[in-house]
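Of the protein chains in this complex, all but one are displayed in their positions.
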Amino acid sequence: MHHPRAWLAAALVAGVGFPASLWAQEPAQGNALLIRAEHLIVKPGVVLENAQVSVKDGRIVAVGVDLQPLPGAQEVRGKWVSAGLIDAWSTLGVDPESVADGNVTPATRSADAVDPWLQAHLRREALRAGVVAVRAQAGLAARVGGVGAVVRLAEGLDDAQRFVARDAVMWATVGLGAGAPGGFQIVDGEFVQMPGQRGMDVFERIDMVDRLLAQVVAGRGYLVAMNEHKHELAEWKKKVSEKEAELEKDAKKAKKDRDKAESDAKEKGKPFEEKKYKEDFKKPADPRFDEDSEAWSLVADGAIPLLVHVNRDAELRALLAGLEGVGRLRLVVAGGAESARHAKHLAKQGVAVLVNALPMGSGRSDEYDAHDLSLAARLGKDGVKVAIGSGGMSPDATRDLALLAAQLVGHGLPRVDAMAGVTTNAAEVLGVERAMGTVEVGKHADLVVWNAEPLSTAASAEYVVSAGRVVLAPEQQ
Amino acid sequence: MMLATFLVLALGGGDVALRADKVWIDGSTSIDKGMVLVRDGRIVEVGAKLDLDEGVRVVECQGHLTAGLVALGAKVGVADAALDPTRPAMPEARVAHALCRDDAGFAALRAQGVTSVVITPEAAKLVPGATAVAKTSGALVSERAHLSVVFGASALSLNREPTSYARQGEMLSELFARPEGALLAAKRGQLPILFEVQSKPELRRAIEFARERKLTGALSGAPLAGELAKEIAESKLAVVVDAGGAGEPRREALAMVELAKAGVPFGFGLDGPRNPWQNLRLVAALAVRHGMPRQAAHDGLTRTAASIAGLSERAGVVKAGFDADLVLWSGDPLELSSAPKAVWIEGALVHGAVQ
Amino acid sequence: MSSRQANLTIAAFAAAFLCVAPAQAEKGKVGQKVSSVSAKKVYTGTGKVLEGGVVAISGGKIDSVSGGGSEEFHAITPGLVDLGARAGAILWSVEQSNEVTARLSNSAALDPWGLEWDRLVKSGVTTVLATPLDQNVVGGLSQVLKTAGEDSITARTVRKDSVLRGAMGQQPSQRNSPAFGRPTDFYARRPTTRMGVEWEWRSAFHKTALGQNEGGERETLMKALKGEVVLSIAAWTTQDIRTAVFAVEEIKQKELFRSQGLDKPRVVIDAAAEAWKEPQLLARSGIPVVLPPFTATGRTREGALLPRNAADELRKAGVVFALSAHGSGAYDSNLAVQAGAAMSGGLPFDEALKAVTSTPARLVGADARVGSLEEGKDADLALWNGEPFEPTSRVVAVIVDGVLVWDGRD
Partner (left out) sequence: MKQHILPGALACAALSILSVDALAGDGKIAIKAGRVITMNGAEIKDGVIVIEDGRITEVAAGAATRWDSELLDHPELTAFPGFVEAHTNRGMDRPNENLEVAPFLDVRDSIDPINFYFEDSLRQGIVALNIQQGPMCVVGAQGRVVRPFGMTVEDMTIKPDAGLKIVAGSRMGRSRATQAMMLRKSFTDVERYLVKLMQDEKDGKDAAKREALFQGRDPEKPENKEGRAMEGVAKWKLSGFEIVGRGLVDKKQEPMLRLVEGKLMAFVQCDGAASVHLALEVARHNGFLANTVLVLDGDSFKAVDAIAEAGVPVVLGPNMVWTERDPLNGKENETFIPSVFAGKKVRFALQSLNSTSQSLWFQAATCVSYGLDRETALASVTSTAADILRLGKRVGRLAPGLDGNVVLMSGDPLSATARVEYVVLDGELVYDRSKDPRAKQLLEGVEQPGAAQQGLPDEEVDPHSGQKKPAKNDKGDKTEKKD
């Protein structure tokens, strides 16, 4: 049963049918599990030797050294155990058309683009490589890609378990497509390069930043307007009930006066006129409902982080300056090829950077896509929180997330920061740090049992526990 | 550049001995706390305990010392000059003539531990010309290392002859029927051939062509070559595995492992569609992850690749008499988390530094 | 549908000596040799039909076809043969730099791992004629080969370079343009019309007879004119069919050809959609035809009309004909559906069976090995779960060279 006002309030918080709780979804009920590990990576840099993790109803209930299995718990054993890796920049399991869709709006929910039957073999390989969840994002190259979701890769999960967060982040891009070359086509048997997109000059790119900032500010304005309206509506209701009480009180008197006036008028033969009733208060007009502004209000409110794919220095500076004023906004820079210069400023502002770890050939159109793999190290040195993504170029790159993280270690990033980049920092960047990223009591049970140290070359997952259930075991090879 | 203020050591001068935690002779043999004696750009002696006469400086290196990596197909230094569309076959063309020695790509390759590279012409014609082999210091080793012969569809077009596989086969047979110059050298087995192929039927036709004319060389460009590993092994041809990089489909990764199992000599190349220099070791790591033994992957980066490149007498192995192309890694070379701390080409430090 | 597993008696032979295609063993038996198989009805393709028969197989050949057996399938027919399968007719299968390339063979363009072979096998087709694309007047030599077996074209080939392929009509002249102005590529050449195409044919024949061409071209055209190689000419419409027949009859009557023994070409007209309009001409000339697939509206390429009773009309006129599905394996247009469509036009069942088995095999000279279930022939069998060519039944298993290459029973 929906009382109209309740609906309006719910819509305000939930936006276009966003569920009230934005990130914590109830994981699976059911069986108990005990995982024994020679080395348990509780969180990057903290390793317990010969430790156990106890899981009940999809949650971690105990982490310790000499735990006893819960009654009826299934036991799983392995050399290394860590929290499942999260790929914050992937296109695995997302409908390719939606990823490439140009006319998405801020209110588009990428959760709708997740196709649980798609690329099943690639998802199995990613699980075998220890990646348990990815950010699903439609409109990856669109100016504003809409609201991304964090989705588990395991199969056979129902909707509640599949989404760690249906509406996790807002995705936007600035300055992309600086002259991407056209694709290659066979014309009459010849490999012919089609004309590419015209490059954007710096003014167009700065203009993109301004338009993005305008939308954030508008979202904030919409939020304020909604709150004000809620406020005014309450006030108006108070006044109405007061007025009604007052009228109810002297209704009898009014009735008497009216009868008298009516009889007088009849005597004098003049037509009887009702008393004029005026009210000095008016119902506040409902604000125009707009899904896009609803979505932006969530960003302005800090309910979901804003991920912006930006590479060049000019746009980055304009973006940081523009968003400085917006209070509770949680900004994350994605890509950030030239962000190393602003590392100190980013660290001070608490802005994290999502690095694209996929090495690209120098022949790329946008020279900023030829990622310099030492970017993560240089940012990390100055205290910037670095998350690592597989870059979303192709769905099967997610499988190699651990290798890409190891490669960043090879280019100067400390090993512990690389592990954080694919677990804790990735969870934080996506706003699901309370649900995933570490092996701590209360968090969802998304764990991987490895046959070797997670970032080593020969590492692969022997068991994967996702949403509290064993979703991958050795014999499923 | 993470430049520690260390002694930048040129090894070219007098004799120097490098001692590292581990010296990898090749993929399968390594010496703990091994030492390598270098004189005038060449390796003189390798062993666990060398009796050095005094005056020889011993440099302690933390990490693993290996031979320099060899990349088998990279368009470094030739930019877009690697193609001349005017005639279907130009056996005498040499990509070396278009080589720009101080291309930034060489520095990037050195930073990845690559010391020698085979530079190939664009495979868009029947016989695009000869490949070149260079050290990533810019020094040209050989102006004509292989003759590039294209069996793939990349040499076919609807507007120029040949427009069919049949005619392509016929024209190649005609070229080899009355060979002279580079073709004659190739027919006599003096010049190995780099067969550019893509699909499995093309690969099989190249093997057939080589068997009929007893040609030697390597097959390059077929991602699923491993699925015909037995036939390739019998043909005695080598395989250049193109480094697709992260996201390599599972079927192609397993095909690489099949090559190792069947004992086919293979090396890694950087001629793939996205050929960033970092991919050489990344694909080796991917192969190990899919079941390739570590020594096969290591040899694919060094020893076997050197023999395919025609450097079997001077590079790819830490052995007396070979060039002093050495790389000091911070850890196991097949772990991507290890980085090249120092790279020497013919005894000269060309990247990084040593305490 | 009997769900009990067929008790194909698996041969005791080790599979080793016949290097068997490492087909993934879907049902545990696929890829293994079969020694005997039986069905309620065995259509031998020679006209003889056995009610309840068994086919014994050894060494990839048929040992015997006899009564009895345990009726594992509803029906057995010989493996179907499709001459117009256009298998491997990819862009690079024909050398378009020249309009007449008789010497070139399309075997280099065939890919044993292609998906088209599995689709053909699943529709019951075990032998096809793989021809180059019809872009040239004379496209080149074609292969008769099996659709399953070892992953190698040479191993599957029944008759190598045994058919010379060419085309009449508009198709060969499509890319050409008149040569005035500066020609940019070799497509500024003859023929640009049907007349030009016909002229190319006749000039090729006459040059051969007059000794004005040499090398592989001459050799192949000589073989064609002597009948050592079958000449397959694609001709859809009435005028193209007539042109093809007249060109051949001209050769047979001219002294220039007769004197050199070049007057015995074995011609097959492929995709002869409007052959039904020329029954007498075809009967008189004795030239067999291959019909293209029936279409929903009756209209085929270049507006040629192919009604459902075309096959029956040709039968009545005594013209030898075969059916073709142009390589489609889809359930709505494969070779069995074409036979069903011909039957819906009045063609009796046994004629329809001949038109997809023995006749096509004979037309390309492969009837010594394929096309019917007789002792000594290759053990190529299509196994049905109902009456063949009825839409209510389909091929559920296929045996090629005595090996079970596909088993689709659930």
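Order of writing sets the chain letters: A, B and C. Residues in each chain are counted from 1.
We adopt the following convention: a contact is a pair of C-beta atoms (placed from the backbone, for glycine too) under 8 Å apart; a residue touches a chain by one contact, two chains touch by 3 or more.
These numbers come from a predicted model, not from an experiment.
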Omitted chain - touching chains that are shown: A, B, C
Option from C:340, C:371 or C:402 whose C-beta touches the chain left out: C:340
From A:66, A:97, A:267 or A:280, residue that would touch the chain that is not displayed: A:97
Residue among C:152, C:203, C:239 or C:295 that touches the chain left out of view: C:295
Positions on subunit C contacted by the hidden chain, ascending: 1, 24, 86, 89-91, 113, 115, 118-119, 122, 133-135, 171, 174, 276-277, 294-305, 307-310, 313, 326, 330-332, 340-341, 343-345, 385-386, 389-394, 408, 410
Absent-chain interface as seen on subunit B, which is shown: 249-251, 254
On subunit A, residues whose C-beta touches the chain left out of the figure: 1-4, 7-8, 16-17, 95, 97-98, 100-101, 103-105, 107-110, 112-118, 121, 138-139, 146, 159, 240, 243-244, 247-248, 251, 254-259, 274-275, 277, 279, 283, 286, 289, 291
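Following the convention adopted for this analysis, only the chains that are shown with their structure count from here on.
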By mean Cα position, the chain sitting nearest the middle: B
Averaged-CA centre spacing for the pair subunit C and subunit B, given as whole angstrom: 48
Chain centre separation (subunit A, subunit B; CA means) in Å: 44
Sites on subunit B at which at least two other chains make contact: 156, 158-159, 163
For subunit A, residues contacting two or more additional chains: 189
Of subunit A, residues touching subunit B in the complex: 121, 125, 129, 188-191, 358-363, 370, 373, 390, 393-394, 396-397, 399-400, 403-404, 406-407, 409-412, 415, 418, 455-460
Subunit C-facing residues of subunit B, complex: 153, 156, 158-170, 199-201, 204-205
Interfacial residue positions of subunit B with respect to subunit A in the complex: 2, 104-105, 108, 124, 154, 156-159, 163, 245-250, 274-279, 282, 285-286, 288-289, 294, 330, 334-339
